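Yeah, one chain of the complex is gone here, protein chain that is, but the others are all in their spots.
Labels run A and B following the written order; every chain starts at residue 1.
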Amino acid sequence: MTLLEAVEVRKFYGTFCALDGVTLTIGRGQFVSIVGPNGAGKTTLVNVLTGLLAPTSGAVRFKGRDVAGLDPVRLARLGLARSFQLVHVFPGLTVAETLAVAVLARRRRGARLFASLAAERATWDEAAGVAELFGLADQLGRPARTLPQGDKKLLDVASAFALHPEVILLDEPTSGVSTADKHAVMAVLVEAARRLGIASIIQVEHDMDIVFGYSDRIVALHQGRVLADATPAELQANDEVMATIVGRAARRA
Amino acid sequence: MQRILNLACGSFYALGAYTGVSAVTWALGHGLPAPLFLLVLVASGLALAVIGPPVERLLRAVYDRDESFQLLLTFALVLMFEDVMRFVWGTAPVQLGNAYLVYGRLAVAGSTVPVYNLVVIAAGGLVALGMGGLLTHTRFGRIVRATAENREMSAALGVDLRRVYARVFTLGVALGTVGGALVIPATAAVNEMAIDVVVEAFAVVVIGGLGSMRGAFVGSLIVGVLKAGAIATWPEVEMLAIYVVVIGVLVLRPAGLFAGAAP
Partner (left out) sequence: MIRRGLALAAAALLALAPLLAPPYQVTLLLPAFAYGIALLGLNLLFGTAGLLSFGHALFVALGAYTAAGLTTRYGVLSFEAIVAAAAGLAAVVAVPVGLLCVRYVKIYFGMLTLAFGMLFYSFLYKFYALTGGDEGLRVLRPLLLGRPFAELDKVGFLTGPFYYYALALLALATLAMRRIVRSPFGLSLRAIRENADKAAFVGVSVRRYRFYAFVIAAVFGAVGGTLLAVPTGLADPLLAYWTHSGNLVFMLLLGGFEHFLGPLVGALAFIFLQDLVMSLTAYWRFVFGALLAIVVVFFPRGLLGLVAPERPA
């Protein structure tokens, strides 16, 4: 079943064409990686898929609804969440508070003026549960700004997961994480997605080891076009694509 | 250019106005030929620019902080300047009398306009052109624009940011004080002129887009015309008009006509 689809999406920045007719469907239960060299349009695609950028032409639909122009709050309520390449945290909020913000927003309790935050048992329990999944359970009381970089990244992703989205888009979830730790991070993400009932993960990733190890499908972008959309096995058999798109990155990994 | 909103720029303007009155009164008292008073005004305005560097030095303490603190520090300056002016000139409006009429009047489109007003308009145009030339054609101008664009990059290229800021700031102060001095023959110097100017200037900058000189010029024309229009149609609300215009501008055109600088 199709959750998220892009149909013939074009995106121009002035005269520069960042996306040139991208068509893509993401079904329930898929782990899709978007790969391609720098400048291929990966981040633009993610931004268009999450409504942050309106496509110049074409359409992006999430569960049959057009996402262009939908603000992030509406998207989160529909079940689409994302994290950014650069870490976004609330520096002054603790880990528990950060996750509680997301939980409260999801449960539509964030606007409660005179309710006691301390009495929100269910919210704090759930926040602690998410923290546990991401290995942040013993950091609950720490302000985000004092966390090591890797934990900040995890907290950023965890707060998106706390929204229980159906689809989550992760822009380079392991950037800034040492190669040795990348697999551990991915294992955490996959397990957390399973436990929280997140149906599909879309990630932008450079590390081909990670891409081939975890994806059900790989979408290779080159100069704003979809060069290949295939399973890891199919892609590995395609020497031409591997050489032109993945070659350099594969060596780097 | 520096992306600092200076509430005190209005105080510089007011200070320029007060000083202008005193300087001209003193000069005329010492036998200065009346037509030369314009030069005295400009000179007194320029002389006042000496307060630029020390003030800039103070503001330097908060360049890297949140804008709110910059705003507050300039507010502190406003309070201080206000009492300085109160101390020196008192609270009553101070004016020059009719000295500005020495240049005579001119009939323009059926109404008489003091020539002095035309001189001021011309001076404004010259300053605008001069600034434009300075920014586009001189080394200093190029450095300033590059710095406004990207301070890290210019610092990396060896631009001494402190000196650039100090000079730009002093230049800004000088323009403010000379501006204040020039309008004084036509109006009285009062303490309240400070905030009106700040709010108007903010509207001008918002219309034109932050950091855009051409925008600032067009913006000031638009604000001037809107204000004049509002006053002409409903004279009782002169004071209100400025703020209505400013609010209208902020609400309708937050990013400015000439710049992509989003709020």
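By definition in this document, a contact is a pair of C-beta atoms (placed from the backbone, for glycine too) under 8 Å apart; a residue touches a chain by one contact, two chains touch by 3 or more.
Computed from a predicted structure; not experimentally measured.
Asker: Among the chains present, which touch the one that was left out?
Answerer: A, B
Asker: Among A:Val60, A:Ala162 or A:Val211, exactly one should touch the missing chain; which is it?
Answerer: A:Ala162
Asker: Give the residue, chosen from B:Ala17, B:Leu77, B:Val164 or B:Val197, that touches the chain omitted from the document.
Answerer: Only one of B:Ala17, B:Leu77, B:Val164 or B:Val197 touches the chain omitted from view, namely B:Leu77.
Asker: For the chain not shown, which residue from B:Leu39, B:Ala122 or B:Leu240 touches it across the whole complex?
Answerer: Residue touching the absent chain, from the options given: B:Leu240.
Asker: List the residues of chain B that touch the chain left out of this view.
Answerer: Where chain B meets the chain not shown: residues 5, 58, 61-62, 65, 67-69, 71-73, 75-84, 86-87, 195, 199, 202, 206, 236-237, 239-240, 242-244, 246-247, 250-251, 254, 263.
Asker: Where does chain A touch the missing chain, residue by residue?
Answerer: Counting only chain A, the missing chain is touched by 71-73, 76-77, 81-82, 84, 88-94, 97-98, 100-102, 104-106, 109-118, 120, 123, 156, 159-160, 162-163.
To be clear about the criterion, only the chains that are shown with their structure count from here on.
Asker: Using mean CA coordinates as chain centres, what's the gap between chain A and chain B in Å?
Answerer: Whole-Å distance between the two chain centres: 49.
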